[in-house]
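Sharing a structure with you now.
Of the protein chains in this complex, all but one are displayed in their positions.
Order of writing sets the chain letters: A and B. Residues in each chain are counted from 1.
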Amino acid sequence: MDEQTQVVVETEEDTGATTTKKTIILFSGEFDKVMAAMIIANGAAAMGDDVTIFCTFWGLNILRKTDKVDAQAKKSFLQKAFGGMMPKGTKKLGLSKMNFAGAGAPLMRKVMRDQNAMSLEELFDSARELGVKFVACTLSMDILGFKQEEMIDGLEYAGVASYLGEADEANVNLFI
Amino acid sequence: MDEQTQVVVETEEDTGATTTKKTIILFSGEFDKVMAAMIIANGAAAMGDDVTIFCTFWGLNILRKTDKVDAQAKKSFLQKAFGGMMPKGTKKLGLSKMNFAGAGAPLMRKVMRDQNAMSLEELFDSARELGVKFVACTLSMDILGFKQEEMIDGLEYAGVASYLGEADEANVNLFI
Partner (left out) sequence: MDEQTQVVVETEEDTGATTTKKTIILFSGEFDKVMAAMIIANGAAAMGDDVTIFCTFWGLNILRKTDKVDAQAKKSFLQKAFGGMMPKGTKKLGLSKMNFAGAGAPLMRKVMRDQNAMSLEELFDSARELGVKFVACTLSMDILGFKQEEMIDGLEYAGVASYLGEADEANVNLFI
């Protein structure tokens, strides 16, 4: 029996039961939901997990460069309108609840500073330093008219097949 | 050791490490979130996965027939009111963000047409052709007063126990 027990132990590692890869589809672009995603991602990465955040639709906004990029000539009128109305980067995101016409997120940021909690920007930077992989959904980018030169550096660009391949390898897959 | 290695390999298949079943609880009924669900479902089904979309609460709206069905006599006043105010099918869904009193979704549809992206209706039809299973949550139907004759054909009707049974067999379970 001793040898067979050995097999069981090895098997546990081989069958992927111990995989700790995590994926998050970040669909939402609200301050509080992005915060939740970043806290989970940082926590998992700090524990040694592989983490991929697949940003799609409104979640793409956090990956946009905050400075003006001249890509307007490549966009349709409606894409310019969508792009112009949506926030660039993490600094201008609103709350999903109690937004108070935009005042909610700054108030929550102030409470967080008072508590010495990490800011959303610090969590985002920390996630990237810990090796969390940020993927921009190319289909959503096409629809919203976002161009790669408008996005921050260090991203991967992929579609749903890539997401599914990663999700198949992960043991926790969240849609936020 | 050779024989034991063999055991390990067989075990990998037997323990379900290779299952690629996916489930999605579609709770939301907004155009953009339904789009996300349909893109994931189509992608997974195209890769050969079993996919079940469990529609509940506002997600049930996409399964309603667009033509008038006379089931009013079986409904309470409030159920008629709820039913009357909610969209039937996928064509009237609003956006979760930037809805602009209903103008947001048509604008996003136009951008998608300009990009030659598949429409939501095409994605929905494609999902059904690829064998994605759509389940209508019977408990939500009871609450909202939806009757089976008001729903499109080819659905399954089930409750939370059925969902949990399928989720137990799946390796990716999302709540959208």
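In the analysis below, contacts are C-beta pairs under 8 Å (C-beta built on N, C-alpha and C of every residue); 3 or more make two chains touch, one makes a residue touch a chain.
Just so we're clear, the structure is a prediction, and the values are computed from it rather than from any experiment.
If you put the hidden chain back, the residue from B:I25, B:I39, B:L63 or B:M151 that touches it is B:I25. In the complete complex, the residue from A:N99, A:S126 or A:N171 that touches the missing chain is A:N171. Residue in contact with the omitted chain (choice from B:I62, B:L95, B:M108 or B:A167): B:A167.
Counting the whole complex, the residues of subunit B in touch with the unshown chain are 3, 7, 10-11, 14-17, 25, 27, 29, 56-58, 76, 78-79, 81-82, 85-86, 139, 142-145, 159-161, 163-164, 167-168, 173-175.
Hidden from this view is one chain, which touches subunit A at 4, 7-8, 11-12, 15, 17, 20, 32-33, 35-36, 39-40, 42-44, 47, 49, 96-98, 107-108, 110-112, 114-115, 117, 171-176.
By our rule, only the chains that are shown with their structure count from here on.
Rounded to a whole number, the gap between the C-alpha centres of subunit A and subunit B is 23 angstrom.
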